[in-house]
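For this depiction, one protein chain was excluded, whereas all remaining protein chains were kept in their positions.
As written, the chains take the letters A and B, and residue 1 is the first residue of each chain.
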Amino acid sequence: MSGNTESHGDQLMTETHLAYPAIRCRGATRVYRLPGGEKRVAVADLDLEVPAGGVFGFLGANGAGKTTTIKMLLGFLKPTSGRLEIFGEPCSEPETRRHVGYLPEQPYFHPFLSPREVLRVHADLMGIPRREQSAAIDEALELTGLQKNRNLALGRLSKGNQQRVGIAQALLGSPRLLILDEPTSGLDPVARHEMRGIIARLREEGRTIFLSSHVLSEIDTLCDRVAILKQGRLAACGTPEEIKQGRNTVRVSAAFLTPIAERELQGLGVQWDTGHEVTIECSPDQVYPVLRALEKGSVPLRCVTPSSETLEGAFLRLAA
Amino acid sequence: MRDSARSLVHRAAAAAAALTVALAAPAAAHEEHEHLPHHWESPGVRGELTGQTGILLLGWLAAAGTGRLLARKERERC
Partner (left out) sequence: MHRLRQILAIARVAYLENLRKQVLQVTLILTIAAIGSTTLLSFFDVGVQIKILKDLSLAAILFCGGVLAVVLSAGNIPGEILTHTVYPVLARAVRRSDYVLGRYLGAMATAALCMALLAVVFLGILAVYEKTFDGAVALGMLFILIEVAVVAAIGTLFSLFVSPLVAGTLTIGVFILGQIKISFLHGAIERSASPAGSLLLKGLYAALPNLDCFSFKDALVHNIAVPPSYMGIVALYGLVYCAFVLSVSGIAFARKDL
């Protein structure tokens, strides 16, 4: 987002922000007391660091503790123990959220307000000077494709457009940290593509995006780093490639194997499965020797398919 | 929608008129008569209000102070 002139205070905040990670959790724990005296641990001893700048993916199955963590970051809940900080400031302080934009999982706004009115309210809440509000609001509306519907009551907008209003208020005022909970939920494919473009652009501007999403393909494409929660604990944290452990294999499919081909393959030390077709799994550098072995045995080749563990596969392995 | 709103207003007016007539009978005896002291005439009430205002003022200051203290404790804990 461009066009905002920074005050001296904003410049100092920029310098402060660069010195600290965008989000830091140290031993963050949240325990709920249920009726009957039972305790439920929603988040247990979470140590997490989100570096400033870039897109950070936050994954977990339902009930893993993602929403609880986000609520603690935004001050909606107090941690039972531990410490959470945004740019070095405690999350319990309202002022800490001055440079944070938040998109809830299902944004709820009063249905009688128009998108323009919602943004005006948030502009006042953020302390954007009156003389700058119109420009900031128009920019957010333009970015989210809401210019045409800016004066329609939210109750008359589609779910997708209501989601866009949520995104617009999160982007308002160019926050340094964006916490987006399921940002593409309810959006059509074109809008999803636009949203991914917005996130990519924000990353280029040096902003930090903390992205919680169940759409793993988006996480894989957009995120520089990913954390996976399982039952309130950190199961994995790293780049998407590190999470997937770089498991690359090649699958060679053939109609059948002749005795000559089987001898050659045994010599290479590769394994194969027989079913309705023969499937040989090998490493990338074994592909050509395997193909020569099959050619020697006059084996009809079906296909050669490279495969690597997807983020979904890694997620199921780590979080399910 | 307009018809139901209009009928709602008519029903409300009729109910209010009926209530007013029902209350009018005893209310008609609005003659000057001997009465107990009104609250603004009672020095006890005036004193009570003044005292309570003072207590509430102190309570307000105490609440403000407590709020700041709790916020500082929360900041230190987190």
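As a working rule, a residue touches a chain if its C-beta (ideal position, glycine included) is under 8 Å from a C-beta of that chain, and two chains touch if they have at least 3 such contacts.
Predicted model, so just to flag it, every value in this text is computed and none were measured.
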Contacts of the hidden chain among displayed chains: A, B
Touching residue (missing chain; options A:Leu77, A:Leu171, A:Cys223 or A:Leu265): A:Leu77
Contact partner of the left-out chain, one of A:Arg98, A:Arg164 or A:Arg207: A:Arg98
Contact partner of the left-out chain, one of A:Met126, A:Val215, A:Leu291 or A:Ala319: A:Met126
Contact footprint on chain A, counting only the chain that is left out: 71, 74-78, 94-98, 100, 102, 104, 106-110, 112-113, 121-122, 124-127, 166, 169, 179
Hidden partner chain, residues of chain B it touches: 8-9, 12-13, 15-17, 19-21, 23-24, 27-28, 30, 32, 35-36, 38-40, 42, 45-46, 48-50, 52-53, 56-57, 59-60, 63-64, 66-67, 70-71
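Keep in mind that, in the parts below, only the chains that are shown with their structure count from here on.
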Chain A and chain B, separation of their C-alpha mean positions in angstrom: 52
Contacting residues of chain B [partner chain A, same complex]: 74-75, 78
Residues on chain A engaged by chain B in the complex (per definition of touch): 78-79, 83-84, 90-93
